[in-house]
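Yeah, one chain of the complex is gone here, protein chain that is, but the others are all in their spots.
Letters A and B mark the chains in the order given here, with residues in each chain numbered from 1 onward.
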Amino acid sequence: MTAATQDFHARASEALDDSGFQKSISTLKTGFVAARARAVGALPEYEEMREAGRAIKDHTLANLDFYLERFEAEVTRQGGHVHWAADADEACQIVRDICKRVGAKTVTKGKSMVSEEIGLNQVLEADGLEVLETDAGEYIVQLAKELPSHIVMPTIHKSTEAIADLFYEHHRNQGFDKRADNPAELIGQVRTILRKKYFEADVGITGANFLIAQTGSSVIVTNEGNGDLTSTLAPVHIVTASIEKVVPTLADATTLLRLLVRSALGMEITSYTTVSTGPRRPGDLDGPEEYHVVLVDNGRTKMLAGAFRPMLRCIRCAACMNHCPVYLSVGGHPYGWVYPGPMGAVLTPMIAGHERARELPHACTLNGRCQQVCPVKIPLPDLLRRLRHEQWENHFINAKTRWGVGLWSWLARKPALYHAVTRAAIGVLGWLGHPRGSFRQLPLAGGWTAGRDMPAPQGTTFHAAWAKRQQRP
Amino acid sequence: MTKVGSEHAPERPRVGLFVTCLVDLFRPSVGFAAVKLLEDAGCRVEVPPRQVCCGQPAYNSGDTADAIVIARQTIEVFEDFDYVVGPSGSCMATIRKDYPEMFRDDPDWSARASALSERSYELMSFLTDVMGASLAGVSYSGVATYHDSCSGLRTLGIKEQPRALLSQVEGLTLTEMQDTETCCGFGGTFCVKYPEISVRMVSDKIGNVDMTCADTLLGGDLGCLLNIAGRMRRLGKTVRVFHAAEVLAGMTDAPSIGEPEKS
Partner (left out) sequence: MGQETTTTVSSTRRDEILARIRAALRHKQRSAEDEAELERRLRSAPRGPHPQLHDALLDQFVAKAEANHFTVERVASLQMLVPAVQRLLAEAEAPPDISVAGSLASLGWPQDWTINTGPARMVEAMSVTMAVAGVAETGSVILRSDAKNPTTLNFLPDTHVIVLRASDVVAYLEDAWAQVPGESGDWPRTVNVISGPSRTADVGGVLVRPAHGPKAAHIVLVGE
């Protein structure tokens, strides 16, 4: 799916004015944020674990070729297949080809952010396949034809009311002719509808929280059990995973799992943690006959090469966005793509290109809370500033900003001139402002004064006052 | 009045005051408060006139080239002092953290940037952590709550130091607000590039101030304080906003930030 982040301002405004949305998004603070704080607070080993997680990821990234080759060898040894895709188109083509070969008509999907990144559903639907998201949240946004607004809780932006309306519209012809309005009933409808589909599916596609080089396995964590039904019942199981998902061993994955579930949900472990390795074995009573892993590059090797390598540590916990005051104000949709919040503000330009993500690195105060809560210590503010630097170097910054910053910088290099000019300007502003103490309006400062007064300066600059004081005998 | 209380405080160190552009332009009284606090703690304070800016506006806009030029100027101006101290966590974080990174690949400047970085401090943390200063005879009548500015908090670890100093002010009751560590929405150019989001964030911050029933808001960074005070004035709030240095130096007779002069 192509990124559409040029609308950040407009969508952010909409979100700020939408009281229903504001109510929904505020649940993140009382929910995930509070739960994570409790879970981390209850774990004296947390900082040690965080450092261990960072070290595992950095070690793996520094030896990524070795571990991917080992992963491939193990998958193959266990009877599975590994495919390599340079970009979104290639990844989709690989999946299309498998589906075509097996004559697939119905595809079930466990949650996979990378499959949304590559736009897989649209491609398969264009081939005439029925594609069903099985994670309840993804199922809902699929029905609503919306992007998920959060990578762990896709429906954080939707009220129960809105979901009830949606289901009433779409489930009426599937035997649910009375409008259900409570969460238990609504989820019950999803359970019933999808239960059949798991059995009908010709292909089941899941993501992977981790790929294990040691055993040639993919690991998923869910609370619903949907990923397991997807990967077990269909005759073909395809895993879509980006290349940085590989870790050396199950022990390494265990360390990262301890961090992931606490950071994402404030829990110690999800209901289901599943390790899948190859197709069913001879004698097995169920399980797929084919197991495929599609390894997706799509910008990862580019990140690996330079200053953005730490971004590849990301384990998709969403703690950064849960704690980001900008995300908490406007939600995920203004970010325009599948990855919102701080991690999305880095990944979107790196994967989809600077042109599609001009606003994102700037829609940030660099306050650093994201880095503080990141379980693998990604220096997100530094990376966002680095993106601003790259935009500047590549002339993506608009002329007004370049001119403004350029003028400031020029003046800052001429202290004597600067102090003279500012003394005069501040003198005027101070005189104009001091009766009231602040300005309701100020030319060139509309962005500030639209919502705030500008406190009046004190009528002189510090340097002018200091110089005057030094002159006294 | 402050006195030196620590053994490892250097004898009468020579301190260059890093004024910061916001203090220079918008509130010189903070600069004078800083000078007083430093002198009372036993420092010899100088204010080099060739300083303007730490370069953060350029650096955070992505204009690294200009930021580097400004940084070189700052290094040249300040490197001969024993310490460089400024009443801003954000500016001093730029000098302490960003300067060494800016010059990482520059053999000539890298050592100079690192040297300056190690001697650069935010004001309140300098007073407590380096000078071991304590206050006596300072009073402020009121209930105050303290906003932790992000750079100072997360880059420089400034959290306890302002509170330790403020607790020595007679008559001042310090009360903690909810989400004291949440960004106020200033963020440099963010507040004018994304004014609606910024106003939402600062309104949330003011909501938290309201809940404490404090009559005074304090902080260590003028950018945050201008932002909060500006929104407070627009909302008609009467909470007084000062830079913590002004309270610590006993200089609160002048109008608070954004407050009209008393007639």
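What we mean here is this: contacts are C-beta pairs under 8 Å (C-beta built on N, C-alpha and C of every residue); 3 or more make two chains touch, one makes a residue touch a chain.
Keep in mind it's a predicted model, so treat the numbers as computed, not measured.
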Interface partners of the hidden chain - shown chains only, full complex considered = A
Contacting the left-out chain in the complete assembly, out of A:Ile140, A:Ala201 or A:Cys314 | A:Ile140
Given A:Arg280, A:Arg358 or A:Arg423, the one touching the chain that is not displayed | A:Arg280
By the contact definition given up top, give the residues of chain A that touch the hidden chain.
-> 24, 27, 31, 43-45, 48-49, 52-53, 56, 62-66, 68-70, 72, 78, 83-86, 90, 94, 97, 100-101, 134-137, 140, 153-156, 159-160, 163, 183-184, 186-187, 190-191, 194-196, 199, 213-215, 223-226, 228-229, 231-233, 243, 248-252, 254-255, 257-258, 268-281, 283-287, 291, 295, 297, 301-302, 304-305
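Criterion: only the chains that are shown with their structure count from here on.
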Chain A to chain B: how many Å between their CA centres?
-> 33
Note: in the complex, chain B contacts chain A through residues 19, 23-29, 31-32, 47, 49-53, 55, 57-64, 66-67, 69-70, 73, 150-151, 154-155, 181-183, 185-202, 204, 226-227, 229-231, 233-234, 254-255, 257-261
The chain A residues in contact with chain B across the complex are 9, 12-13, 16, 325-326, 329-330, 362-369, 371-372, 385, 387-393, 397, 401-402, 405-406, 408-409, 411-413, 415-416, 418-419, 422, 426, 434-438, 440, 445, 447-448, 450-458, 460-463, 465-467
